[in-house]
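This part shows chain A:
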Amino acid sequence: MGYLSWIIAAPFIAALTIMALPRRWAWSIRLVAAAASGITLVLSLFVFFGYDWRAGGFQFVESYEWIPALGIRLRLGVDGISAPMVLLTGIVIFTGSLISFKIRDRTKEYYALLLVLVSGVFGVFESLDVFFLFFAYEIAVLPMYLLIAVWGSTRKEYAAMKLTVMLVAGSVLVWIGILALYVQTGASQAGISSFDIEALTNPRVQQLFPRTFQLVFFPLLFIGFGVLAAMWPFHTWSPDGHVAAPTAVSMLHAGVLMKLGAYGCIRLAVGVLPEGAQAWAPLFLAFGAVASLYGAFSAMAQRDLKFVIGYSSVSHMGYVIIGICTLSLVGLSGAVFQMFAHGIMTALFFALVGAIYDQAHTREIGIFSGLARTLPWFVGFFAIAGLASLGLPGLAGFIAELLIFLGTFQTYPLVGVLAVVAVAVTATYILRLMARAFFGPFNPRWSGLHDVLPNEWVAAAILVVTLIAAGVYPAPFLSMIDSSSAPIIERVGGVR
Partner candidate 1 sequence: MEYAWLAPVLCAGAFFFNVIISRQTPWKHRLSALVSIAAILGAFGVFLVVFSDALANLLGTAAAHGAAAAVDDRSRHLLFDDEPWFQVGRYAFQATLVVDWLSVMMLGVVSFLSALIQVYSIGYMRGDNRFWWFFSVMSLFSAAMLGLVLAGNFLLLYVFWELVGLCSFLLIGFWYQERDNAEAAKKAFVTTRIGDVGLFIGLALLFLQTGTFQMNEIFDAIAAGRIEPWVVTTAGILVFLGAVGKSGQFPLHVWLPDAMAGPTPVSALIHSATMVAAGVYLVGRAFPLFAASDVAMGFIATIGTITAIFAATIALTQRDIKKILAYSTISQLGYMIMALGVGAYTAGLFHMFTHAFFKALLFLCAGSVIHSMEPVLHGTGKSPNDVFWMGGLRRRMPVTFWTFVIASVSLAGIFPLSGFWSKDAILAGALAEGAWVPFIVGVVTAFLTAFYMFRAIYLTFFGEERWRFAAAVPPHAGLLVVAPTAASVPAAAGAMDVQTRRPGEDVPAHLEPEVRPALEEHAVPGHHAEPHESPWVMALPLVIIAIPAAIAGWIGIPGLFDPFAEAIRFGPAHEEALSPVVASVSVLVALAGIGLATVMYWRPIIRPDAIADSVPGAYRTLYNKYYFDEAYQWLINRVVLALAALAATIDRKVINNGIVDTPAGLTGAAGERLRYLETGRVYQYAFAFIVGIVLIGLIIVLFP
Partner candidate 2 sequence: MELGAILFYVVASATVVSALGVVVTRSVVYSALLLVLSLMLTGLVYLLLLADFLALVQILIYGGTVSVLLLFALMLTRPEQKPVLTHKGWPLAALGAVVVLVLLIYQAVSTDWARTATAVSAAAGARAGAVASRIGPGELGAALFTTWAVPFEIASLVLLVALMGALVIARASEEPR
Partner candidate 3 sequence: MVPLEHVLVFSAILFSIGLYGVMARRSAVLILIAIELMLNAVAVNLVAFAAYVDPQQFSGMVFAVFVITIAAAELGLGLAIVLRVYRMRTSVNVDDLDMMRW
């Protein structure tokens, strides 16, 4: 087994171990989870830094038989798009495990589900076989229902149900699309029928997808994955889900799971069906543009901290959709980088909101005031997340948004203008939030709040350092992403 299979296996084995531990040993359970996710983080760092972008293509490839009769193999590998995603997942699950130390209710089941979910996420990012990708995708989505419905807050049953139903509906579309690809390759030429992503993007196989086929099945795949990416107007599960979910689940959910959707859009929809992408991109680009502005404005009107962040995620994922749909190299690379940057910043946001909610038992912005005085670390970390969110240079979000905007200006200048305006709106609501809740006269009601705990501090510091490092020196990320976006854009015939 190589790095990649260990990355998938480590959380899974940890989940099994945790299930075997007695319920009383809560601290052992926490430590096992933290250790397993720490190992995963280290492994994903190995993969990230071991990826040779000069060579490009899929690396660390492993291959195992699975269901040979149907041509399904367990093939793992990462390219320049999935390697940053693997790293992102590693970071978020490690910090998420640290943050979750305070979960007291059914610790065992919580961690087991969390780790299984993460195995699924890694499976999606690493798998080179569409069938296994879909399989892992479902593993990643379904534990979410339990995690939200059992450990959540604020209308948790409703949110969990809505989330699950919408995501499963999306995955039904995806499944239809995947089967169509499979059948189409099999129908046209005997023996080629395949779930293999590399094979599907092979130019010889690509000829098997006639234009009408692409036109029909591209939107299925794109919308299906787009639901998980909270693409407007299929986004309403996301603010509710984020609000209802427990802290670490929100982190994983907004930080990683939404990226699965965008990743699927890139890998399968745009990557495999280029002609469909050309035809449909303007529509989805419009969706993305609407989402970015509309999400920002909606966030401005929210009163609940988590809702603000939830809508800001909709807005930021709108940029990702825009970036993908520009079908330009700069835009697509920016979108992938934005997936990484947003994953980190939103994980940071949710970690901090969780820290404050657990003490204050409220997330109402209006009733907080002057927190900066007593919670300097909390406010400092939150401010960094907020600044990354409004695209401050020096933090990762800026580079990502810059590239997305440049890609958009290359292809659809007017949309580019809208997107830039959305950033200004983002600045407004983030600063309003901070000015309201953190500044102003200190409200003695909150004198009992303590600043971030050591475990939360470590988690937040990791995320902040990542944000700064990726913002100041984005070259490794971008070279890597670039090496794998270029073939996709070449197939689509987009702007290089």
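The set was built so that all candidates are chains of the complex that A comes from, given by their letters.
In this section, a residue touches a chain if its C-beta (ideal position, glycine included) is under 8 Å from a C-beta of that chain, and two chains touch if they have at least 3 such contacts; residues count from 1.
The structure displayed is predicted, hence computed values, not measured ones.
**Q** Name the candidate, out of 1, 2 or 3, that touches chain A somewhere in the complex.
**A** 1
**Q** Can you check the complex and tell me which residues of chain A touch candidate 1?
**A** 162, 165-166, 233, 236-237, 240, 294, 297-302, 311, 329-330, 333-334, 370, 372-373, 387, 390, 392-394, 398-399, 402-403, 405-406, 409-410, 413, 416-417, 420-421, 423-425, 427-429, 431-432, 434-435, 438-442, 473-475, 478-479, 482, 486, 496
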